[in-house]
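Comments concern the structure below.
The other protein chains are all here in position, but one chain of the complex has been omitted.
Letters are used for the chains, namely A and B, taken in the order the chains are written, and counting of residues starts over at 1 for each.
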């Protein structure tokens, strides 16, 4: 049973207040994309045993989507940040590196 | 035989006698008794039968670790099987029954298993009962199932109430013994929000029984003063009878509080489930004494040494007149002192150690008790009650040196810290060779949300077994008798021959013996998890609290490896079993799930609607009149609507407002067709697909103003679609200026349908709903008969139809007004089934019927609703993939049975031949199928291979069993093909 902090309204709440939304920072591919790009967009998923960037929605709160950096092996949450980004912000990356020096962000 | 002592008993109130029964026999105990102490006090030593061999069994322990003394408690609707007598408080009128025997406790047919024990070692069932194939299901399994299981099956629904509650604290201290009290005191003084919880009804843990001094005070006095100080702190909450069942991630702890167990029928909850969010958990859960493995160590009267002194000190119950103590440590000598103080006899102490020099043995010897050093128990004599023990050399093979008569054996194999809460979320353990136990490894604690330690272990739970060590850990001085080192003993005697090992029990309830673990090791079940599963060691209702360490020590020995190399099995919640009732809480019956009610729900209830669950709504399926079947009611509702006028409560329909400068652009991405070009005042039917191209939802969109649209969704889809919109707006097109609001419950919506609909609205007056003023697929706003109404002229039935939306608060009144005003017009409500049939008669698709998550709009002949102009919309790219453009996709058609019958729901159309896996090929399936009262026969829609090109062709559909139904492929519009009925 996770607790997460919504970066939009600032509330730390129970997992049941949020709805998970899968991998973060997926790039959408539309009508002109290649088969491989489109398949990758819909299905290829980073599924690391370790640091993972993912989407959540504060569904039973402010309703806003946000991102979380979380370890899938320990469930440690490194931080949450606004959904309006295309990659993990530098401060989050720095924080993770400080705790997990061996970790490298995946392409 | 066990009996009640005339003096003492610190937890009982002799002034309050309580009556109870055991197997129908009346007995008496005292307030403060547990069922176990009351039964023992009443002389009842044998309490049940074991799981596999049906051996007679009695009480072993005094707490949660008890494996044997489980009873059925209560009767009828309040019957509960497998109730642990050692933790159940006695109450007036308690009815208890022993378990797992037939015909009765004394004479049990199942005992034959014990006679054949040699044929029934661990896992014998994997090697037998294989032939013939049917015999397992029909012969062996039923016998095994009947013989297994423990308690009886409840026969009635539970009449009791259960509560659930939340608590938040900085520090949760689990365990109200002296370690927990000291921890709570420290944290409380530091100003933390502290919860201190204790599973029993009493504070102090073992210390009041075992004695000693803390911080210069007698332990009992220290406990009292500490409690007083804690009670005075506003930041500290104290609760007894509250067991921490599980430590979950991010500091979430599930606790079970016993509230009304001792007052059946009282108007209070029976249990309360606590969901505690703790910044940190301090586990002060103590330790559990281990049995010793010697032959017939399961005979009633063989108990843990600590339990024996608990019964004497706490409840003034003597488990026996003559108690032989068998031990490998000094602590068990405390039992001798307690027994002697109570005037009971200790014929001998059998100590597996070669020498006993500790303070406690010296004290016991000084009081004239024989201490036999280097000795062990070869076997226990007696079957339903201990009669004596045969003494042997611990180092030998069990040759009897002498026999000592006794009626109780108190055994102690050392102690194991209760590390459950530490371990539930991955805290690791280290092996403490000196005390022969696993204890928490402070270097590898379970981690919380921030990656730091979430649980801390203190006191005996941390491996600090003596009072001095425990209080030292808390920074307090304490003294108790010094204890000399123990010596691990995993089998008694050390070289016991196989015949003795076959009777040396490790897991009492599941009848797992030393020989079983050794057999598992021999057969290659080397992992402790393999051995557990092969032998069922530790899988009983005590979850291995008594057996696990002994079992894995025997396994390690058999494998010739050190105990840490074997490791432990995984500790899983709950610490002790918790009722399903408590997990359920109040959410049962009418409160099982939230019920969404439309503003008109009460009218439907009053008019005997037959309900259909739709998500968390309940919609009227039909409104049967007395004597009418549902089918007849539906037909009547359809016929009346097509002839006169019908009313449908459409309030559940999703209503989402999308507004902003970029709203049109956004809706063009969401819908397959163009919404930005929709003129204000008009309505347009739209389709929504997911990114996989599959049709997801549909509905009518109305343009309310230059920058706002109202999107109707399906009843079940509203929340999902709203979330879907927000997802795209917040995460993909976050620079687009669009706002959405889900107004589904803000409006009541009533469909007024049928040739007399206009007349009915005219009677209400206030809005011109003529063909000219409000043409098809337009909407209008105003005051309708005094109601604030927005009227959409749209139709899902093919009839002249208006959907009237009013603020939710006006919904019921409008409905009632329509019913009253339309009486002479023949107005009648209709339900969802009539809705379905009428739309099928018109060939309209229904999300969830024609679609199932794998259907694209192109399959349904809805190409007209897919914009060719737009460069992009959600699902467009996916619909370009080979499987989506495959000309062999099944396409929507109408189906008419040749004989007028109704094709069954879900029917498939078989094709010639079979596929590579021998399955019959298919060429289509039915998606909607109904009896149409309008047309007077069965009609259906279906997806058929090349269907639109096969009009008029007759194909077969599957009926009941092997039956086939012939149907002609037709246009899906069966009724009013030219739309004349709605265009009036």
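Throughout what follows, contacts are C-beta pairs under 8 Å (C-beta built on N, C-alpha and C of every residue); 3 or more make two chains touch, one makes a residue touch a chain.
Methods note: contacts and distances are computed from a predicted model.
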{"item": "Listed names \"Branched-chain amino acid ABC transporter permease\", \"Protein-export membrane protein SecF\", \"Sarcosine oxidase subunit beta\" or \"Phosphate import ATP-binding protein PstB\", matching UniProt entry of the absent chain", "value": "\"Sarcosine oxidase subunit beta\""}
{"item": "Which of B:129, B:733, B:776 or B:931 contacts the chain that the document leaves out", "value": "B:129"}
{"item": "Contact residue for the chain not shown (choose from B:232, B:918 or B:952)", "value": "B:918"}
{"item": "Touching the absent chain when the full complex is considered, from B:213, B:584, B:778 or B:867", "value": "B:584"}
{"item": "Contact partner of the left-out chain, one of B:25, B:572 or B:823", "value": "B:572"}
{"item": "For chain A, the residues touching the chain missing from this view", "value": "1-2, 15-16, 19-20, 22-23, 35-36, 39-40, 42-49, 52, 54, 70, 72-75"}
{"item": "For chain B, the residues touching the chain missing from this view", "value": "51, 78-82, 118-119, 121, 124-131, 133, 136-137, 141, 144-146, 148-158, 160, 246, 248-249, 252, 254, 275, 424-426, 498-499, 502, 515, 519, 522-527, 529-530, 533-534, 536, 539, 541, 543, 570, 572-574, 577-581, 583-585, 587-590, 592-593, 595, 612-615, 618, 621, 692-693, 696, 714-717, 832, 846-849, 851-854, 878, 881-884, 904-908, 910, 915-920, 922, 925, 958, 961"}
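In the analysis below, only the chains that are shown with their structure count from here on.
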{"item": "Mean-CA-position distance for chain B and chain A (Å)", "value": "29"}
{"item": "Chain B-touching residues of chain A, taken from the complex the two chains share", "value": "1-3, 14-15, 19, 21, 28-31, 33, 35, 38, 42, 55, 57, 59, 63-65, 71, 74-78, 83-84, 99"}
{"item": "Chain B residues touching chain A - in the complex, by the definition given at the top", "value": "248-252, 277, 426, 447-451, 691-692, 723, 726-727, 730-732, 734, 871-872, 876-878, 880-881"}
